[in-house]
Every structure is written in structure tokens, then in C-alpha cells.
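Missing here: one protein chain of the complex. Every other protein chain is in place.
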Amino acid sequence: MLKNNSSSIEMSQNNKNINWKNTLFVIFDKGSTTIGLALLFIIMSIITTDFLTVDNLVNVMRQSSVLCIMAVAMTFIIITGGIDLSAGSQLAVSGVAVSGLIVAGVPIPLAILLTIIIGGLIGLFMGTVISTQNIPPFIVTLAMLTILSGIAFVYTEGTPIVVSDAVFREIGRGFIGPIPTAIVIMIIVAIIGHLLLSHTRFGRYVYTIGDNEEAARLCGINVKLVKTSVYAFGGAIMAIAGIVLASRLSSGSPNAGTGSELDAIAAVVLGGTNLFGGEGKISGTLMGVAIISILNNGLNLLNVSSYNQLMIKGVVILLAVWLNSIKARRKASV
Amino acid sequence: MLKNNSSSIEMSQNNKNINWKNTLFVIFDKGSTTIGLALLFIIMSIITTDFLTVDNLVNVMRQSSVLCIMAVAMTFIIITGGIDLSAGSQLAVSGVAVSGLIVAGVPIPLAILLTIIIGGLIGLFMGTVISTQNIPPFIVTLAMLTILSGIAFVYTEGTPIVVSDAVFREIGRGFIGPIPTAIVIMIIVAIIGHLLLSHTRFGRYVYTIGDNEEAARLCGINVKLVKTSVYAFGGAIMAIAGIVLASRLSSGSPNAGTGSELDAIAAVVLGGTNLFGGEGKISGTLMGVAIISILNNGLNLLNVSSYNQLMIKGVVILLAVWLNSIKARRKASV
Amino acid sequence: MNSPIIELKHITKSFSGVKALTDVSLTVHPGSVHALVGENGAGKSTLMKILTGAYSKSSGEIFYKGEKVENMDPKTSKKLGIHCIYQELNVANYLTVAENVFLGSQPVNKLGLIDWKQMNQTAKEIFASLQINLDPKQMAKDISIAQKQMIEIARAISQDAKILIMDEPTSSLSERETEILLSLVTELKNKGVSILYISHRMDEIFKVCDTVTVLRDGKYIKSLPMSEVKDVDSLVELMVNRKMESYFNKIEVPIGETILDVQNLSKTGVLNNINFNLRSGEILGIAGLVGSGRTEIAQALFGMLKKDAGEILIDNKKVEIKGPSDAIKLGIGFVTENRKETGLVLKQTVRDNISLPNLRKYTTNLFINKKAEKKESEDYKKKLNIKTRSIEQTISTLSGGNQQKAIISRWMIQEPRILILDEPCRGVDVGAKAEIFAQISKLAEQGVGIIMISSEIAEIVGMSDRTIVMREGTLAGELEKDMITSDNILKLAFGGGISA
Partner (left out) sequence: NVEKSGSDKKEDGKLTIGVTTATLRHQFFIDIDNGMKKAAEEAGVELLVNDPNLDLAKQVSSIEDYMQKKVDALVVLAVDNAGVIPVIEEAKDKGIPIITADAVVESESVDTFIGTENYEAGKQLGEYLKNKVEADGKEVEVAVVTHEQSFVQKQRLEGLKEALKGFDKVKILNSQPGYDRQKSMATVENILQANPHVDYIYATAENSVLGALAALESANNKHTKIIGFDVTDEAAEGVREDYILAMIQQQPSKIGEESIKAALEAINGKKLDKNISVPVILIDKENVDEHFKK
């Protein structure tokens, strides 16, 4: 509304200016960190010749696939006002499960399907506890973080399950035409996530619950069911992330994925999703994922030493968000 | 409220029953996980003879001192609706700072004072960014997590700074009379935290901001100032935690404290503080800390194997919160 | 007579052991407008929430067309065609206006995807039929409370409800919107819809209702056809169980010096060159339609809205008000129009809410003197008759009107020199209104200058010493005491001239 205002004010002054300004507004309005991402991209392209190559961009995307898939699921959960701290452990469990099944001789498609079902069931369990028992998601998923990790370790006795199957490796390492399979999977998940969230009733219920749970209930939305479904859906998607990761590493390790929940949450929040729920977009999340991945890639390309990477990462993330917050404030004061 | 009710209903029936029931109600109403804590305590006392000894209880308290001090600061921050993911790194920085200062020949009291001031300044910086730039606390403190960790590593080049000074060691390992100094510090911090939160204007403002920031502003509360102060105060308290830890370790290590922010947040949330702000108590936080510490101690005493500890910890935490949620629902439906 | 569509029988509801409703019965016939009246906290909203299944009843029975409904929940009631405009608005702030209209039943296309085009189009049509100017694509967080109320009304219409419950639908609307709403009620009734209508504005009850049921202290008092109700006074008497002496306890007091002078106040697109002043002991009314900029004047005075031009003088001295804390330091108090979003601290107790801006007063040494704090809250609980079991109760469990009284006490304790009241009696019952007006009068007597924004013209007429009327961001006119009439206010608000 305000944007319209300001552009209509411009309109009367200078007609050429508007379209340009308008376009910029549209781009910069998508996520919360668009300016930051754009600047990061430009700076990286300038300071290292290795960054802006097709090869490297494909490389970055492929690396970000696991994080991206996780972050899509996390976006749904956070928009309901929830959180999933067990995402990393879910990756471990599903990686171990799919590897264990394949090693045990289960055909690959079936192993994958079963793993996704297991992931869905884990999510279903968490969602049920959260929505029916009224326990904060933070606590439920924190408890599940250690429980699931424990299960993965007990199941494998701490030793990764190696999958030498070449077909399975294709998921994380192979190509479909010129595009890595992992990227294709990531894109499909992101598109499904976007459609579901922004263009179906289910998605709109997700927002409504996160925004005003009471209003949702009074409008006849089955709040418990929707919440439970979000975690179950999330669990299935986390399982897909776990499968891609296991394939990339050719093994199911109970250590895999540990701690990645924080990256996923960070990507979602960087992308402008409100940690208190009700607000957020898949497109924003993609940008958050891009920032984190490009940053990691760039620092490696630039051969920055490991301790300095820590500091630089923090500063860049802070600056990226800060740039957008300036914009937001300038907008508000128009 | 309900407590009065139900007891007054009993009153007419049986006079002896009431007092007992009343007392139980009072105990069980304090935090969100009182029943869980009580059960945990009782079970531990029964299944291992090593648990319920004066020596071991003092031991548990001393072990929990660092977590407890952190959690007090975290309680304030979470009640404003914020979060501090950099708490662990703040511990590392202050541990490294106090050790570095002492090794450089600064007298211990001055070194401690300077470290607390540094901690306060770190908090002040974060608080200012959060409250004036409108960037979500999650992102600011996540960025600070890596920045501060990087600083600690660069400053020490990754090697812990050993403090051989016996006086410094007293803080974390010494005794005042029969009571460990660390416990005395923890109790003082908890009392100050409680008084500040529940008996001063500042504390009320903290709650109000976490509940309805706009209403707070319209009542003339300087929201930015209060928020900034909470982080600055928090930083100073985190520095105290870091000093106690460094003293317990007789060294400042850039690795120390890493990851402990999650334990601190968990303790606060277990203690019934609302992660979305506006609600919570220091007494609840103490109970959350107790649950986590007793659980760790008990599992060690019972020599439960590593992977099983993971599962058991998760299940116990879930059960502890669940028991209270049943009580809460029973209350609501009376 | 046709058979009843809804029967509530012997409904009892208790919260934490305390009864909010005791053995209440109610029968609603198709195609009728049934009023539900009673004091704040009488149990009207609670009874309606039981009917929609938002609350579960403690005991009693619900019948729909003679058939017993066992477990009523919001989904079931929606299926039965029961729709409710709740007292506390249920708007999702980060969804669009159109989505809020269709909340929970957004139209979808063949693929199961949301049909945005149709949704926006339909919303637009509904808005047009309600003569309101709202952009369906706008985010709900950017609109005013009156507009949110209109969204709820639009939602109700879009639902094709058979039974429509309206819980104080006009409490934040002004004359024009109220007229539209009331004609809508009649129209729906003629189509056979049954309407349950709750309001503290008695004139509305007399205008559109066929039957009225009175509740008092959670108990059923009486149901009777409106034709049998003699006048407002007799209905009020049933509600409050005593004779009301007067509604507007205005005390005439000598009016003093000018304490506030507003000159050329402007804000692009919202306020245009506003000039007025306020004297000590004076009650200045501000009237106008929704969206005319009344709230914005208050916000500018309180430092919530940055003015583009103009000056504010207090005691003839220019002042710079950068934020609410500056305003408070200058002795200004402000009761906002939207208590839920900008007033209440919902997780806290009644006492906390009353003492919030006054804590400094109770602070001795470092700590808050809780005794003093409690005492003053207790005093105001009595003075304004706030219905709560204890001041230690969480404020969210109070009825709407009682919450409003708590917020008002907050500012009375402050002893401001200038008190701005934006819709001070929103949702307050007639008895309590009289109490609040008595208190406001007393403040004026002590020399406080009062600015009272109200959409209820009767309140403006009954209480103000002088009135300014706003229209589309400009000051349409100023009325001296003897010129303050309903007619004159309306003429100015709609853009006509007045005859002196």
C-alpha cells in the first residue's frame, strides 16, 4: 500500500524514474535480504574470477541442495510458529535408514519410499505431541534431536553404513542432462513447497495458524490437523534431504547432518520469515540458502584462513540483513 | 487462582486433606516442570545410592553453576521476546579475556572487572543493533556466535591460555565455608536476577515488552533502552559465567562454552518461560537447570552408555514437560 | 409461529470453577433479529461462543432445528450455517484483506489452487455492496480497526449464514457504517436469516430487533418481544436491576486557560492544516466518519505519528513531542481505540495492566511497593466497577468492557493534564458508561483538559463542551456548546454546511 503511495507520488514528478524505481522495489521486496544477496554476488564476482563460472555456480547449487530441501520444510514449520531442532538428526536417521535398507538388499526405489515414510512418521509423531499435548515445539524437537540421534547411533553402533551401489550414488552425484540430479530434486521440492504454501488452502491455513491461531480455529480450520500435517510433511521432506546427503556421501552416517538444523533455521530467517510465525515465503528461503552457500563457497575460493572465516561469515550475514533493514525503515518513513 | 478454588471446594469436605493438597499445589505451580523434577529426583535417589548424598548434591550444584548463571541472563532476554545464540561464544571470549589479562599481569579483581565490562559492551552492541536497527535477535546473535568465536580463536591462535594462579582457581573450585564459591556466585546471580525481574520497574518493563511492545511504548516505556539494557546486562552476566568456567578450567579456551547456549535456552524453556516472550520466572529457570544437571549427573552415576544416554535424556525431558502439560490441561478444564 | 431454528437449554459454563453462565436458555426463530443485552461480563459473548462451539459448555443442551447437537465445535457450527462476528476481531494480520474475508474457505480452482482472481473480485463486490472502500490486495495489518470490523462483516456475508451472530459489530463504527450495517441486518432478516445481535447501543436494539433477551450476572432474566419493551430506560433497568438516573453525568465546571494549542497540523494524505485548542476543565469532542483522521490527530499529539508541518503548544510554549514518553512527560494521557493491540498486556494481571504507566509512583528505593500498587488498583476496580474475581486475575479472562475499564483506570491514575480518549466506551455497557463519564467529568472538574473522540454522536452531544468535526483529514467545522447537535455534526461530517 505504502509502496503504491510512494510510487504514485513519484509519478507526478518524473515519469521515467518510476519504472526503474518500481522494478527495483519489486526485486528488493521479495525476500528480506535481496540487497545483501545481490551485493554478495557482485562482490564475489569481482574479487575472484573463480566465482562467476557456470561450473562453480552449478557446484554451489549442488552443495546447497541438502540445506535447501531442509529449509523448505523448515519454512512451513516456522510459519506455523513452530520450530524443528531435530532436523539434523532426522537427516542422520533417514541417511542411516536408506543405507541400511539398501545394504540389506531392499531395491533402491522401495528403500527410498520406505525412508520417506519413516521420516513422515517421525514428523507425524512430533506434530501430534506438539498439537495435542500443548508442549512447545522447541522442547519436543529438542528432545527428539537427542532421541533420533541416539537411535541412529545405536542402529549403526557408530559406524557409517557404506553404500557402494552406483545407482544410489547418482541421486547426489549424478546428472540429468547437464543438470545435477540433486539440483533437480531441490528445484522440485522448492516448487512443490511454493505451490503448497502460497496457492493452496492448506498453505493459507499454515499462515493463518501462525498469525492468529484463535482466528484460525474460529473459522473452522482444524488447527491440530494442519499443524500435525505440517510436521509430517516436514519429516518426509527432511527424509528426502537425508537421502540426497547419504547419496552424496555414499554412506549413511549417524553423524551426518548434525547441527545443520541451525543453518536451515538461519536460512529461513535470513529469507525474511518471521520466527514467531505467520509471515514468510519459499522464495525468501531460497535467498537465505543462497547467501549461506555463496558465503561458504566464496570464502573457500578466496582461501581465507579458517579462523578468519568465522568472523567474516558473521559480519557478512549481519551486513546483509542490516542493508535490508535500512531499506525497510526508509520505506516505513516514506 | 485455581489453587484457591479447588482447595476451597475441598475445605468443606475434609479439613485434613486440604493443607497437604494445598502445599503440593504450591510446589507444583512454581515452574512448568516441577512434577518432572520431583519425580526425576526421587527416581535417581532410589536407583543409585551415589545420588542422594550431600557430597554429590553439592557436586551437581557446582557443576550447574555456569549453566545456571547463563540461564538467568537468558531468561531476561527470552522474556523480551529475544534470544541469544551467541551465549556460548561469549563464554569463550570472556574466559579467554580474563585469562589473557591475568597472564599479562593485570591484578585478578581488575581483570574480572574488565572482563565483565567487555561482556557488557558486547551485549550493549548486540542490544543496540537489535533494538535500533530492527534486525531479528536470532540473526544478530547467530552472526555474533561466529564472530565472537572467531575473535576468541584468533586472539589465542587456538591454544588455551593457562592460568596457574591459585587465587583465580578459587572462584570455580574453592569454597566459602562449606559451600563452593561457584555455588555462592550462582545463588547471588539468581537472587539479583529474581529481584530485578519481579520486584523492579525494569523487570516489569521486560515482561511488558515481550508481551505487547506497542502497548509498552504507549505507556511511555523507552522500549529501545530497556531492550538494549537487557542485552548489556545479559552480556555482563554471561561474562561472569565465562569467568567461573575459566576458573573451573584454570584456563581460557576458545572452545569452552561452545554449544552451551542451547542448554541454557532449553533450561529456560523447560522452566516454563514462553519462547515468544512475556512470560517466565527465574525460579522456573532454576528448575530447568536442575533437571538438565541432575539428568547428566544421574546418567553418569548410572554409567549409562553414551548412545543410550542420548535417547534417555530426550525421553526424560519429553516426559517431564508432558507431565506438567497434563496438569495444566486438567487445571484449565476444572 | 414457525418452529425455532436454535434452542439453547439450561446452559452452564464455568471457568476454573467460577460460573460465567448459570442455567441459561434461549430460543431463536428463523428470520428474526434477536437481541442479547446485559452488562459487561453478563455472559453474552460466552453464551454465543458456546453456540458456535468456540467454548465447550459445562452442561446444558444445544438444539438445531429440533435436533440435539452433541459436540459443537467451530467446524460443526460452520457446517450448520452458524456464523459469528466475534467481539474481539479475528483477523490474520499478514494475510491480505481478501483472504481475511474468505478465511478458512478461500475459493480454489479445478487444480485445487487458490483462485486469487475470483477471490479478489468477489471481495471487491462485497465491499461495494457495503459501500466501503478497501483494497482487497492490501495486507490486513495496514488497515484501521474499523476497517477490520468491516472485514468481519464482509466475511459473514460471504458465508451465506443461516444464523448470524453479531457480537458488538458497531462498537468501532461510526454513524454512516452503522447505518449501512443496520440496513444490512434488515435485508438479511427479510431473506430468512436469523440474527443474534449484541450491542450496548440501545438505539440500535430498538431500530432492528424483534425480540430481546436480558442476561444479568450469567443468569437468564427475561425474553420478550421488542414491542413489549416500553423504552430504553425500562430495558436498562432490566439489565442493571436498578433505575438509572442519568447516562451522561456531565458536571458543568468553569473552563480555564488554554492549555493546548494545535496550529496548522499537517501530515501528507492524512491530516490537512488542523487548528484547534483545548482549555483546562474543558471536554473537547472530536467527531467524524471512520477514516476522517480523528485518530491521527490523537496520534500526532501523543508522538506516534510524525507530523509534516504544524506546531503544538502547551501552556503557550512550543513543544517537540517525539514519542509517547515525551507526551507523557508533558502530562498527556492516551486511551487508544484498539485495546487489544495497543493497550492490553494480555499475559499479565489486571493489576499489572492498571499500574503499568504509573510504576514510578510506587517505586520506593529500588523496588516496587506492591502494597501501594495493589491498593490503588483495588480502588479503581471499585470506582469503575471492574468485574473480576481478583485484580490478580489475568486480564485476558475479563470481558471486553471490563478490560476497557482497566485501561481507562491506567490513565486516570496518571493524573494527566490532558487526557485523550479514543472511543473510550467501546464495548462498555450503559451502566458502566455512566460511571466512566462521571469519572471523566470529575477529571474535568479538577482542571484536566479532555479530548474525546467518539463515533457515538450521543456521547459527543452529551459530554462535550465544544466539538470539532473532521472530514477527510480536514477540520470541517467547530461547534460551540449550544450548537452541538446530532444534525449539525452529521452535516459537517458528510460535507454539508450548517445553518447557525
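The letters A, B and C name the chains in turn, as written, and every chain counts its residues from 1.
We adopt the following convention: a contact is a pair of C-beta atoms (placed from the backbone, for glycine too) under 8 Å apart; a residue touches a chain by one contact, two chains touch by 3 or more.
These figures come from a predicted structure and were not determined experimentally.
When the full complex is taken into account, the listed residue touching the unshown chain is B:Pro254, out of B:Gly120, B:Pro254, B:Gly272 or B:Gly314. By the touch definition given at the top, subunit B reaches the unshown chain through residues 49-50, 52-53, 55-56, 59, 62-63, 66, 153, 158-162, 169, 172-173, 245, 248-251, 253-260, 296-297, 300-301, 303, 305-307, 309. Taking the whole complex into account, subunit A touches the unshown chain at residues 48, 50, 53, 55-56, 59, 62-63, 66, 153, 157-160, 162, 172-173, 245, 248-251, 253-258, 260, 296-297, 300-307, 309.
What we mean here is this: only the chains that are shown with their structure count from here on.
Of all chain pairs, the one joined by the greatest number of contacting C-beta pairs is A-B. Annotation: 43 Å between the Cα-based centres of subunit A and subunit C.
Averaging C-alpha coordinates per chain places the centre of subunit A 30 Å away from that of subunit B. Residues of subunit A in contact with two or more other chains: 274.
In subunit C, no residue touches at least two other chains.
The residues of subunit A lying in touch with subunit B in their complex are 81, 129, 133-136, 138-140, 142-151, 153-154, 158, 262, 265-266, 269-270, 274-276, 307-315, 317-318, 321-322, 325-326, 328-329. Those residues of subunit A that touch subunit C in the complex are listed here as 1-2, 5, 195, 198-201, 204-205, 207-208, 211-212, 214-222, 274, 278-279, 333. The touching residues of subunit C, when paired with subunit A in their complex, are 52, 54, 74-75, 77-79, 84, 86, 90-95, 99, 103-106, 108, 112-114, 135, 138-139, 142, 269, 306.
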